[in-house]
Each structure stands twice: as C-alpha cells, then as structure tokens.
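The complex appears here without one of its protein chains, the remainder shown in place.
Just so it is clear, A and B label the chains in written order, and each chain counts residues from 1 on its own.
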Amino acid sequence: MQTDLLCSLIPLFPLIGFAINGLGFRKVPASLVGPISSAAALASFAVSLMLFSGFSGQPVKATLFDWISVGSLHINFSFQIDQLSLLMLLIVTGVGSLIHIYSIGYMKHDEGFGKFMAFLNLFLFFMLLLVTGSNYVIMFIGWEGVGLCSYLLIGFWNKNVNYNNAARKAFVMNRIGDLGFLLGIFLLITTFGSVEYTDIFEQATRFAVGDKMILAITLLLFVGAMGKSAQIPLYTWLPDAMAGPTPVSALIHAATMVTAGIYMIVRSNVLYTLSPVTLEVIGVIAIATAILAASIGLLQNDIKKVLAYSTVSQLGYMFLGLSVAAYSSGMFHVITHAFFKALLFLGAGSVIHAMSDEQDIRNMGGLRKHLPLTFITFLLGTIAIAGIPPFAGFFSKDEILAHVFLHNKALWGLGLVGSAMTSFYMFRLLFLTFFGEFRGTEAQRHHLHESPATMTLPLIVLAVLSVAGGLLNLPGGGWLSHFMEPLFAGSAQVSPEAFGHEIDHSTEYMLMGISTAVAIGSAIAAYVVYISRHAVPAPESAERSGIAKLVYNKYFVDELYEIAIVRPIRALGDALYNFGEFIIDGIVNGVAWIVRAASAQLRLLQSGSIGFYVFAMVFSIAVIVIVRFFVRF
Amino acid sequence: MLPIILLSVFGIVLLFMGFLKSKVLLLPATLVFILAALATTFMDWGKTYLYFQNMLLTNNLAILFTTIVLLSAFMVVALSNSFIEDEQAQPAEYYALLLFSLVGAIMMISFENLIMLFVGVEILSVAMYVLAGSDKHSPRSNEAALKYFLMGAFATGIMLFGIALLYGATGTFVVSGIKSYVYTNAYGVSLLLYMGIILLLIGMLFKVSAAPFHFWTPDVYDGTPGLFTAFMSTVVKTAGFAALFRVLSVSFVGVYSFWWGTLAALTCLTLLIGNVTAVYQTSFKRMMAYSSISHAGYLLIGLTALGTQTKQALVFYSLAYSLATISAFGVLLVVSRQRQDTNGVNENFDAFNGLARQNPLLGFVMAVSMLSLAGIPLTAGFWGKFMIFTTAADKGIYWILVFAVLMSTVGIYYYFRVIIAMYFREGAAEPVKVAPFYRYVLIAATILTLVLGLAPGLLEGLV
C-alpha cells in the first residue's frame, strides 16, 4: 500500500542523512553536508504534507514487520497516521527543516559541522519515530533516542567540562522520567495485554472513571512526561541544556522534544480522562511550574536562559490546559509555541552570532540598528509569546485560560499572574537587547553584522507563522479543534461531563480583554523600567536582597537537589560499595573459583588418547542402557 | 530436490576445474554454485513433496534448515581466499568435498527414510574426515582426521545398529511408518524399538558432539584447519539437529515419556562439560570447540522440551549460532595468520590483544559475535536462547531452565575474555589487514546478527 511506503519514508530520510553525514564525517565535503541533511529534513516534510493532504479522516496503520513476540504479547513495528501524529509530523519536520537550514549558516565554521548535522538528522529520526509509532514501545524507542541525541547535542562542544556536566544532568533527569514511563508501559501490558494504541484505548473505554490501575498507569506515564517536558521537580536540566549550540536549543528544547510529554498525554487522553485525580495532580504541578519558571525568568541576564525558563513556563501552560481536559487547546499551544519559541531562539542565535558569542544582555543594547531583520522578527515573536492579539500566542494561551476559568477560578488567576510575568520578562529581554545604547566592547561593535540569508530566511518564515498561527483555531470552534475532535471520541465516551462546557461569548470576550490588558500592562511596565529609566540589571557581583537573591539564584533548587538527593545517594553508594566489597565479592569470587577448579579437573579428561575416548563412549553407552532398561526409579 | 543433484554435479565440475592452470576462478565458481543451489531450494517453498520413492521429504522447515546450511557454507567459502595463494593447498578438491558434504547435509535435513539419514550422515562425515586432514604437512591435522574417522566410524556403526533394530521392531525404514507403528501399538511397543531409539540417538548425538560423546570434538576442532572447523561446527551441527528434530518429532513423539529423561540428563551433562571446561582453555580455537559443545546443549533443551515452539526455536538458534561462529572464525583466521608466534599460527587468546585499536572493524565483528554467543540482548544469540528457554518453560521443565541459565553465566566469562583482550590489553603495534571481500562477508554476518537481535520477529511465520 502506498501509505505504508510513505509512512516508512518519513523517518527513513533523516536516517539516511545521518548515515551519510555520520559515516562520512570529515570525508563528505563541508559544502555538501548542509544541503544533504536539510534535504533529508525537507523530504520528510514534503512526505508529511502529502500524507496530510491525502488524509481521509480515518486513522491509517502501516505495519512494517512483527517485531517482538513473547507468548501472547505481540509488538509490531508499525506506524499510525492520524490527526495527532499528522500535526506533530508537520511541526517536527517543518520547524525541523527551518532549523536545519538555519544551522548551515550558524555552524558552518565549526570544526564538527558534519557531526552536528548528522546528530540533528538522527534527532529528527527518533522524534519522528516517537510521533508516528503506533504503540507505546515504538514511542519509547523514540523517547530514549531523542534523550540520547539531546545528550550528544548539549555536550556537543565537549571540550568544556561545564557543558558535559549539563549534558549529563539532562540525561540523568530524563532517565528518572524514563523509568516512570517504562514502568507505565509494563503496567499497560499487564492490564491490557497489548501496547498498541488502538487496542488499549478500545479496551479502556470499558473501564470506570477513577479506576486504581489507570490511576497508577497515568501517574507513571506523567512522571515520564515530567522528565521530558521539564516540569517540577525534573525541570532543572532544561536551563542548563542551553549549553548546546543555539539551533539545538531551538529544535530540541523549544519546538519538539520537550513537547513529547504533551504529545504522550494527548495521545493517551482516554486514560487521563478516566483518572481525574491524575489530572488534578498535573494541574497543580503545571501551574506551579508555570509561575516558578516565569518568576525566575524575570531576573535572568543570559539571553538563552531567559528563553529557557520561558519554555519551562509555557510547557506549564500546556499541561495546565491538559489538566482541565482541554486537550486540543494544549496541542494548539504546542503548535504556536513551536513557531514563536523557535523564532525567539533562532533570533537569539542570530544576536549571539553577531555579538561574537556574547550571551549576557547586560553587554548588549541598541542592536536594532545593526540587526534590523533579527530585531523585527524577534519583536514579532515577543508580541506573540506575550499574548497580545492578534498574534498566535494570544489565541492559544487565551483558549487554555478560558478552559481553566470554567474549571477553577483560582487556577485561572494564577495563570494570569504568570502571563503578566511572561509579558514582562520578554519585553525586558527585547528592550535590553535591541534598545538603548550599545554596552559591549569596541571589538564587538566593529564585528556587528546582520546574519546570512540561510539564517534570516527561517526567521522570516517563523515570524509569519507566529503572527498568523492563531488563524488555525480562532475562538468559537476553529479549524484545529474540529480537526482533532475524532481523537477525543473515546474520552467523550467515558466521561461526557469532562467535555462540552460551552463558554458563553460575553465571558469569553471579558477574559480576552483581561488577559490582553494584563499583557499590555506588563509590556508598558517593562518599557517604563528599561527604556524610560534606562535601568540595567546589576552585575553578577552586586549584593542582592532577600527575594531578589532567592529568585536570581533560581530559588536554590539546584543546591537543594545537591544536598537532599545527590549527597545521600553518594553516601548510600559508598556504603553499598563497602558492603559489596566484602560479601558480594566473596560470593562471586568463590563461585568463580569453584568453576575454575572444576574446569581444571574436567580438562584432564581430555587426554588425547583415542583408546580412552572410545572406552568412555562405550562406558557411557553401557551406563545409559543399564540405567534406562534395568534400573527402576 | 534439485539442490542435491545440482550440488553433486557442481562438485564433479569443480574437480575438473582443478585442472585449469589458474585457480582464480574456483572461489567465485563455488560461490555461484552454492547460490544456484540455494535458489533452487526455494522452488518448493510452501509445499510438501515426497521425492525419489518416498526417500526424501521437503517442507518449509527443511527448506529453512537447508538455507541456513547453504548460507553458512557460502560464508565459509567466501572466507577461503587464502587457499588461492597457498602453494600446498588444493582448493578444487576442498571445494568439491564441501559441495559433496552439503549434499549429505541436505539429505540429513530432509530424509523420510532412515536409510537416507544414514547415507546423508556418511556422505557428510566422509567428506569431513578428509577435510579435517587437509593440511597434509601438519601432524595435528593428520591426527585430527584419524581420530575423527575412527570415532566417527564407531558412532556410525552404533547408529546403523539402532536403525536395524528399529526396522526389526517396526518392519519399516520410513519415518512416518515408524510413527504409525508407535501409535497403533501405544501400550505394547517392542523392546527393540526402545533399544533402537537409544542407539540411533547416541549415533546422532555423537555427530552433534553432545556429552558424553564429545571427546573427539576439542582435538578434532583444534587440529583441523580453521576454515573447516567453522564449517564443521555450523553445517554439521545444523544438519544434525535438523535430523534429530525430524526423527524425534515425527517418529518418536508418541514415546516421548521414554526418551525425554535420558535426553534431559545428557543435555545437562553437555551444558556442564561444555561450559565449565571452556573456562580453562588458553587456545581460542579450543575454547570455540567447547563452546560448540555447550551450544549443542542449548539446542538439546529445545528437543528435550519438544513442543510447538521447538522448530522455530531450533531454526532461530541455529541461524544465530552459525552467523556468530563463522564471523568469530573469520576473525580468528585473519588474526592468527598475521600474528604468528614461534609455533606458527597463533590461535591463543593473546593473539587478540589490542585488536580493537589496530583494526576496529575486526574488533567490532568479534565483539558482536562473542556477545551473540554469550546471549547478550540486542544480538541474535539472545533471542535464540530466549526462544529455547521458552520451550522449556512451556513444557514446565524448570529445573533444566535454571541449570541452563546458570551455565550461560559461566559462558559469559570465557566469551568476554576475548572482548577484554581486544579492548583492554595492549598488543602488537602492526595493523591487521583484511581483504575487501572478506571484510564484506564479516560485515554482512555482523549486520544480520544485529538485525535479528533487534527484530527477531523477522523470521516469525516462516515455519
């Protein structure tokens, strides 16, 4: 069937790109590396578009081969194309292609350019597996694969010890989440006897709301999502992950990989709808993450760190949407966020590129004259993320907040606070970077230049999408929510009361008005502080008082983890090591000694004398016959 | 049954090609011949045919076993480029004998009449006796040939005696005829039948080198030129197990309760002797001989726990084992030839010291093959063991399972010695060179091992 072929082509292209660039690293000419990997990404995007245009509304499943069969459990290597995977495919390949093109300009002069592009392709391959797989095991392969690629890419400049530590931190944090995910899969297998989405969701509709097993499964799966999508308490890796090259931050840590957790929950929406307790938990964690991260973002001075905390906070909003069963709103925010966050990161990359690898916004300022294209696109991205109409971020965030409002007024209020902070720190970033006087060194001033076309072109495309992305799902039943409706049929069936709250128009307009006012108000506040009063954040060494100190140091969460978790585990490890030295080693060595001694004895049987061999054979035959026929037992 | 005829004719053709001045054509011609035989094997795919007045029977299982055997032979021949340069060697004869032995192997795989089993075993064995002594100037090779011949003749005699007793009991040589005899006389089976089963089993167990009939194995494997050792330990073993499976699953399944206990005891003995003795070896080749004994033990578990899963497990295990063994011997051949010590070729563990640094490809091939033999996940060997163990679990024979798992942990020890030598020891500085085609064969075997390790379902549904 043609769809089968197309489905397998999508992940195949990046894999081929990876093979060429990876195996031919240092052999493939540098001028070919970029086109090859970008072509691979673009080809996948083209195929995704073909699938999308030919999509009939019915999910299509393409089985490549029977992969593992153990007893009654059969795991196929198969892909599933439905509304959700199509959306994710388009985001991943579309934004991915743009970032590939951008990387050609950004990384061209790097020594490991070929390796970098190969890793990007590999990442794309695993991400595509993750979103197209038709069962949890394929998803898990992709899940692990993107974790691996993220590790490789964060530590890409592996000569720097701090970067390596950041990579390791990301990997370990993700592993904690993965363990939860894996346990969740095991529970799924014992409960449903299958890992296929279609089987599980079909069976799940027969469960009652609040089932204990489903509660355990959903909580475990959410632990996985916490790791991958950087929620409290597993969020600290994401800001550190900014050690990687900027395109990586854009691709992995903003647009695609971190949304894997959201994808997984939307995919399993039936299970989550069945478990309201889990949704409550998600809601609490999500709002806490959104506000905490946003507050840290207020005082950060590294351009990428600000964006990183903003990502964590926006992910919190997405989970907030999911927690009130507004799955399509969550996905909508995933899409718009992919556009504007990729745009912001790439813009930041362009700035860093122009500033000769300077990332501290205290040393920037006034860049709008030197980098006009970057400035305009960055401005559009900032407006979009701040939630000012009619840009993309406004519609998606507003939709989430509207659903939250219906569900819980307190959560809505907190969400609004976070939204105000978002607007403030984003405009602070914009003003400090692009307005005012230049605060860098003389050498940097001379070097200032607009980035090459391979870098600005993706910026322009993403800017257009950030502006117009809201059209996908205008308030009052837009295209997207209609398109995704079939995905939630199972959820609607098990728990009709979770859906169908129609918000009346006057309330909706009022909510819109409030959030717009809050966003614009924050923007004005930022303007007053950083433009009118020319305030510049204090340098690293300055004394900070009370709360400012707490926030500036990210609430000392890393230090807390160090004391509360890392050190006790080290101590435990030492204790176990000492225990193992004496007892376990003794047992192991003892057994090994016995085997060796037995081996030394058995070896002597092999005398080399054929007379003995024949005798042994005859003797054995005689023993067998006697035991078999004459001994009764 | 075209492959049997084709291979016989090709063998004779090869003998005459030996008269040509140039030896260059021999290797490619042999490869083409084996491929042709492989292609014709699949003509019967999906059907069940009786050939030559009910002498041979082909079905999908037989075709799969034949494929494994021919594939192994193909790879072994492909690795034999050293003969062309060797003045002493007589490649035409070697290749002809290999093809003849394949005829015997195919007969053993697809026999329907016990006479054919006997003829097949003899054709295979006689060719192997000669090949074992093919290095005419090496006393070890001569010793190996003579030992193999004497012991083999003895075992064949016992097997023939068993077949004769079976005939005496049932009045037929036909496998399915014996089956119907067993079923019609379920309660009053003649004593001769039992004795016949035991003797036939002993004869076959000798061929697959199961303990306590394994004594020939280390000496013969050690003395035989490496290439033919690889052939022996893959083709002969696969054919032997195919024959054992056919005779046990068709003829004697009705008296399972009689023979399974004996077989189980011998299985454990084989596992114990193979694995434990391998620990103490200093020669890699001798270690591989004991490893081949231990793998015979794992395969025997599948037969002991005869059930619906057995045939699939046997096919998968044989394939995984053959691939890993051939690539291991392939690496050994290159390394031992280029790292000579005072006694000529160096086949000890220390020949591999530092190999991963001088030739990462060879190191990787060897590492994968050792991991597969040890049964580490992500390699074909793991799934092979897994399937074999599943058959035992299905049958409820847990004690044998526990024993086998214990023994396979012993196995990890000696397989990892090679890996440690390759990756963590310092070795000679000069690089090890490999011919391109040789390299492709090794890479293909390694990739197959990994692919089967990642997607064991690929073979599912074929049997």
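Everything below uses one rule, namely that contacts are C-beta pairs under 8 Å (C-beta built on N, C-alpha and C of every residue); 3 or more make two chains touch, one makes a residue touch a chain.
Here, contacts and distances are computed from a predicted model.
Visitor: Under which of the names "Dihydroorotate dehydrogenase", "(2Fe-2S)-binding protein", "NADH-quinone oxidoreductase subunit A" or "Multisubunit sodium/proton antiporter, MrpA subunit" is the non-displayed chain listed in UniProt?
Guide: Going by UniProt, the chain not displayed is called "NADH-quinone oxidoreductase subunit A".
Visitor: Checking the contacts here: which visible chains does the omitted one touch?
Guide: The omitted chain makes contact with B across the full complex.
Visitor: Which candidate, B:L2, B:L15 or B:L406, sits in contact with the chain we can't see?
Guide: B:L15
Visitor: Just one of B:T170, B:S209, B:Q338 or B:S408 touches the chain that is missing; which is it?
Guide: B:T170
Visitor: So that we can see where the missing chain sits, which residues of chain B does it touch?
Guide: Residues 12, 15-16, 19, 169-171, 190 of chain B touch the chain that is not shown.
Everything below uses one rule, namely that only the chains that are shown with their structure count from here on.
Visitor: Once bound in the complex, which stretches of chain A touch chain B?
Guide: Spelled out, the residues of chain A in touch with chain B are 65-71, 75-77, 592, 595-596, 598-600, 602-603, 605-606, 608, 610, 612-614, 616-617, 620-621, 624-625, 628-629.
Visitor: Quick one: in the complex, what on chain B touches chain A?
Guide: Residues of chain B touching chain A: 146-147, 150-151, 154-155, 158, 194-195, 198, 202, 206, 212-213, 215-216, 218-219, 262, 273, 276-281, 390, 410, 413, 455-458, 460-461.
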